[in-house]
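The structure under discussion appears below in the form of structure tokens.
A single protein chain has been omitted from the complex, and every remaining protein chain is retained in its original position.
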Amino acid sequence: GFAKVDNHRDLRNGFPEVIYCAGKTASEVEAIMTEMLKQDNNILATRASKELYQQVKKIAPTAVYYERARLIMIEKEVIAKTKSKLLVVSGGTSDLAVAEEAALTASALGIKVERLYDVGVAGIHRLLGNLDYLNEANVIITVAGMEGALASVVAGLVDKPVIAVPTSVGYGSNFGGLAALLTMLNSCASGIGVVNIDNGFGAAYLASTIILQLEKARKEG
Amino acid sequence: GFAKVDNHRDLRNGFPEVIYCAGKTASEVEAIMTEMLKQDNNILATRASKELYQQVKKIAPTAVYYERARLIMIEKEVIAKTKSKLLVVSGGTSDLAVAEEAALTASALGIKVERLYDVGVAGIHRLLGNLDYLNEANVIITVAGMEGALASVVAGLVDKPVIAVPTSVGYGSNFGGLAALLTMLNSCASGIGVVNIDNGFGAAYLASTIILQLEKARKEG
Amino acid sequence: GFAKVDNHRDLRNGFPEVIYCAGKTASEVEAIMTEMLKQDNNILATRASKELYQQVKKIAPTAVYYERARLIMIEKEVIAKTKSKLLVVSGGTSDLAVAEEAALTASALGIKVERLYDVGVAGIHRLLGNLDYLNEANVIITVAGMEGALASVVAGLVDKPVIAVPTSVGYGSNFGGLAALLTMLNSCASGIGVVNIDNGFGAAYLASTIILQLEKARKEG
Amino acid sequence: GFAKVDNHRDLRNGFPEVIYCAGKTASEVEAIMTEMLKQDNNILATRASKELYQQVKKIAPTAVYYERARLIMIEKEVIAKTKSKLLVVSGGTSDLAVAEEAALTASALGIKVERLYDVGVAGIHRLLGNLDYLNEANVIITVAGMEGALASVVAGLVDKPVIAVPTSVGYGSNFGGLAALLTMLNSCASGIGVVNIDNGFGAAYLASTIILQLEKARKEG
Amino acid sequence: GFAKVDNHRDLRNGFPEVIYCAGKTASEVEAIMTEMLKQDNNILATRASKELYQQVKKIAPTAVYYERARLIMIEKEVIAKTKSKLLVVSGGTSDLAVAEEAALTASALGIKVERLYDVGVAGIHRLLGNLDYLNEANVIITVAGMEGALASVVAGLVDKPVIAVPTSVGYGSNFGGLAALLTMLNSCASGIGVVNIDNGFGAAYLASTIILQLEKARKEG
Amino acid sequence: GFAKVDNHRDLRNGFPEVIYCAGKTASEVEAIMTEMLKQDNNILATRASKELYQQVKKIAPTAVYYERARLIMIEKEVIAKTKSKLLVVSGGTSDLAVAEEAALTASALGIKVERLYDVGVAGIHRLLGNLDYLNEANVIITVAGMEGALASVVAGLVDKPVIAVPTSVGYGSNFGGLAALLTMLNSCASGIGVVNIDNGFGAAYLASTIILQLEKARKEG
Amino acid sequence: GFAKVDNHRDLRNGFPEVIYCAGKTASEVEAIMTEMLKQDNNILATRASKELYQQVKKIAPTAVYYERARLIMIEKEVIAKTKSKLLVVSGGTSDLAVAEEAALTASALGIKVERLYDVGVAGIHRLLGNLDYLNEANVIITVAGMEGALASVVAGLVDKPVIAVPTSVGYGSNFGGLAALLTMLNSCASGIGVVNIDNGFGAAYLASTIILQLEKARKEG
Partner (left out) sequence: GFAKVDNHRDLRNGFPEVIYCAGKTASEVEAIMTEMLKQDNNILATRASKELYQQVKKIAPTAVYYERARLIMIEKEVIAKTKSKLLVVSGGTSDLAVAEEAALTASALGIKVERLYDVGVAGIHRLLGNLDYLNEANVIITVAGMEGALASVVAGLVDKPVIAVPTSVGYGSNFGGLAALLTMLNSCASGIGVVNIDNGFGAAYLASTIILQLEKARKEG
């Protein structure tokens, strides 16, 4: 076939196979999934439209669709959640799609996830009134559009890995998320690792590699 | 001569004539200044090098030079300070040149100026511990480089005009101040008017137009 | 819920709550508004489509829709207009949506607003023949697309705060409003504070912070 | 040799050969000039440093150097000036280098040239008080840096070909002349032909092609 | 009303009023046109959709629509064509919309127009085999997309004013016409005046200002 | 007619005429094709929609449509395949449209083509396990979106001409293929010639000019 | 004083105070350092020139200078190294300055650091022959200029957090590191957190936040 399914991921138990649906025809996605369904792994499809989901359901009746996050999930095996905690912080309601892509992906990867939403810096008391969330997390994902200053403020408050996801929320000189991206890359607060604009998936994946190390460290001592 | 000195500014009493020195030869600046010195106005020269100052001193012995801010000032007439207050807030020591250009220009324009420096968001307690400064000002200028998030946080805390000056402090994807500029233009906190990168002068000038209105309003009631 | 309604604004009496509708689903807007309607504040929703308005009307029958400006307004309390005057100047008919977003938002914020439209520099006599408007205002918003030179010309004629809104009107090397934005940031006329491309709302909000100070100054003397 | 001297220009009598000196070593310029000096044409060298001029003088003792415009001229034959008039208008003193490159090049091409300098839009009365200059010209070159709004205002006042030269004068979001370039390309006033940033030479050359046509038209009727 | 019809153009006899339709609602265009129809000038509407034309026809039954060029023309008075000739040269069939906008606008402005289409540099023999066209013109407009090299080649062959119109034809790193725009601005061949991407109208307008001068010169001698 | 069909290509036997359909109306394509069909050459139409194909079929019943690659082919004469081999390597399934445009165009140009798809660097074992493909090819086209690192890795493994096609697959800071384009231009591995984003056609054409030389060299010795 | 030394970092034992020297005058750095030296913390100064070091030595005689990395270090207290390991991987010798800034900073933060240098993808066997390094690390920093493909290849080989630092090594369309930055943000391999161009310090700081969590997890179990 035209696609080579990547097997190097099953080193990690229960780690799902992932399909990026954008730019693929529905029948291409179907063909790839058919191949994957022969294995026992969970499957995650990102950037999936509702139409695609309807079609996927025919070959995978247990598939679940998360509309806001545009994710399809097929869980063959329930994964126990990690002891380490991931916190997903977001600026505004308009960032919800990306924040949920991150939170749900992380959950699918077996991570314990908390959410702290709508705490953008336009009203900083909303963040300062919730410092407990920050203190209890091991890793933090900040999701913010417009100017993306939330990442700087969060990283300035903690000494933990902060993964920053700029979103394309905004208009004009926002240039499709460029403004928030540059903010996060140039933050005067250190300790921020940035992923692509709107890449909630990638942020969750990076968080999972950190938490995988944490869980190993717990065992090893 | 090659230059037409602009007289429309003397409508406002004591308002200084301003020369932008970048891209002018020393003898051109001298010629313009000679022309201006025939009037009774104060004179302000921005982006002036130390060498230029040495030469200016010969024709204007009372000229004062502010090295960090690259300003030359010739005060013919002492201007009484306004009742309304301007606060200049800056992110870090590296932004000092621009912050001082703003503060000194405003002072030269007759405005009462306060400074709150080195309160960038990397350690937000430094700003939150100084809210009194914000509360007592009528107009606030925020000067910040790198990602420029300071403007958003300040504007989120007050309901006053905030003038934001991005600086070129930073490197890499900062792109000479573009990162901070876009941050300030796309702020999720409303009430911010942005000026050009490193334009401390322009910020002070805009502040002065607001405070001119305020002083008039005080008189008119 | 997913949204934290921001209460720090009711410091200022009658100041409306604001919802930015772009990137929110209709049901999310509805949920936020339902929360807000429990309070006595006026409500303003920007970037609202006609479809959204139809739905909002069901829960807020007194809501008014301004189609050109894409604004929904719910006035619970009539606000007395300020003594200070705001003038909204625009370049061409194509800039009307943004100019009206600014004028109507300012009005909703309780500001006395005048309009001077279609006075772009292609025929500068239209502006020069209306200097009275400029002279009588306390604050001026200039709205212009294409090359946005209007802001420079206006700021060159007055000694008042000029808030410049670049619009995305134009094509080709206009790059979605970038041309007008850069014009306004680099103006050879001082005294201009720039907001984001098409951000009529933000310009009005900044104007309101200035006028709020003016009204206080009138009282304080 | 490494360079092929271009002869197709002598169709036009007395039209000078032109060397663009940037990026050429002094000995390369010398070699090209030696070749050209065998012909009877006038010679113009643009972007020439003072050091280069010193060296050129050795092989061409009549060479004249215009420092501000960075031009070397070698006139073998005096060209009669045209009846048609070119006006060079500039915004500020900092634009002088480019304005003079244009004016002196045009002169070298045999064109009658007038200058109207330092009439930028920050004080528009300086331009409006000199409309006679605009009315008497056949072609106008506008030279302006910063936001370059001068071109729009001039083109809005006349029905003549306006050649616009953006300059790199400015800083920050000026991006080396990009701001003025975009302004001129997006002008709401029609009738503007734009050349490259700082390209005074090119503007004069384009003006000369127009005036060449005008002189022919005068003869043909 | 919201629009101020610009009368300064009737200095030139028969010169049409021009409406830029993009970003205006149909009823706004209608209102402006109704105002214009009270005068005796011809009317030209650019960037007009077919739907808009249907509506315009109701108030101006003699209006003609040029679909490829998206122009509506209302000729009240037939204008005699000029003696001077304009040549419109284009690179490929995909540039036809812009080339026709230029050619038809120039025609509406009373100019004698020739066309030489589909002579892009990919097959340079097509241009070299048609040098007569170039030789007989007084002014040349070159319309080209993709890399826009046509303008350089044409300007290298003639000593006439060349107006270059980059088009947005192309894809990828063409960036909506930016590639062709930069080509034209940086041409190694001198004598090119550049207008905005896809601005066939502006090119024709600039050509008309040159030809207006030519016609005057013919009369004056 | 408006289009000048380019005949200089029939120097090479059986080489197809090529039409770029984007930006042409269906009737324009039809007119050009009608002209071409009078000759004996094969015809290739790129960027063709299914609708266009339906219409083309009416005048050229033997036309074949490749939907994924958006190509129409009319083969009048079967061309023997070359001895030299072209390998088309692609990163992911989302790049299929561009990879197939390249592979099918090359085939239509008479070249022997192999495909190695879905071997992106996210799982580099997929490429390393297929080195035979690389070793047996004379020329390699690499097609990759997102960050386009595949081109560097391939060029680092072979000493053959590598033609790199960035695709617009991706989102956010991918900026429509810019990320992959810059990667390919700045590759630390030498021996890469880059074509425009998504330009599978151009890559195949360049490959064909190389292979044409190879076939000649085989004959000449 | 003008600077507010930030104390919130001493939560973490032995964690050094950090000064960013770019854009500060030597006497400003000295003043800040004098303040810091009153505490018991280690001190790290980044982007420090040799001249600055000479001056610092006078007030801090134990200061050590790392020329290639432009770092000054003042160790008051020796910090025990962590059990968790950081690997710094770099593409070429030209990236050494940034790689060493990362490695030395991490060391100063108490982290056990390994180096794997000069393994860029132009000769991928150099990386593939050293997989042990990758397997034994807990966190990996990849430093690469030009096209920066190294980050993708590394992240494709491991399931660990990869921190990617683009460098400004390169020229032309590299645009000062933009090419490598975009590569890293758009990587088809997941699990990459990106920091600013040339920001070796920031990468090390982020790594330290991860390893701080790891060390805690080892203790907690």
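A, B, C, D, E, F and G label the chains in the order they appear, each numbered from 1.
The rule is simple: contacts are C-beta pairs under 8 Å (C-beta built on N, C-alpha and C of every residue); 3 or more make two chains touch, one makes a residue touch a chain.
Since we're looking at a predicted model, the values are computed, not measured.
Considering the complete complex, the chain that is not shown touches D, E, F, G. Of the candidate positions F:N42, F:T93, F:S152 or F:N186, contact with the unshown chain belongs to F:N186. Although one chain is hidden here, its contacts on chain D can still be listed: residues 2-4, 6, 8, 20, 22-25, 28, 32, 166, 168, 176-178, 181, 196-199.
By the touch criterion stated above, the residues of chain F touching the omitted chain are 9, 11-12, 18, 84, 138-139, 159-163, 181, 185-186, 190-196, 201-202, 205-206, 208-210, 212-215, 217-221. Taking the whole complex into account, chain G touches the unshown chain at residues 68, 92-96, 117-119, 122-123, 125-126, 145, 169, 171-174.
The rule is simple: only the chains that are shown with their structure count from here on.
When you average the Cα atoms of each chain and compare centres, the chain farthest from chain G turns out to be E.
Interface matching across C-D, A-G or A-F places the copy of C-E, with more than half of contact pairs shared by residue number, at A-F. Separating the CA-averaged centres of chain B and chain C is a span of 26 Å. Centre to centre, using the average C-alpha position, chain B and chain D are separated by 36 Å. Residue positions of chain A touching 2 or more other chains, listed in rising order: 92, 122-123, 172-174, 178, 181, 185-186, 190, 196. Taken together, the touching pairs give a contact graph of some other shape, not a line, ring, star or complete one.
Taken pair by pair, the chains that touch are A-B, A-C, A-F, A-G, B-C, B-D, B-G, C-D, C-E, D-E, E-F, F-G.
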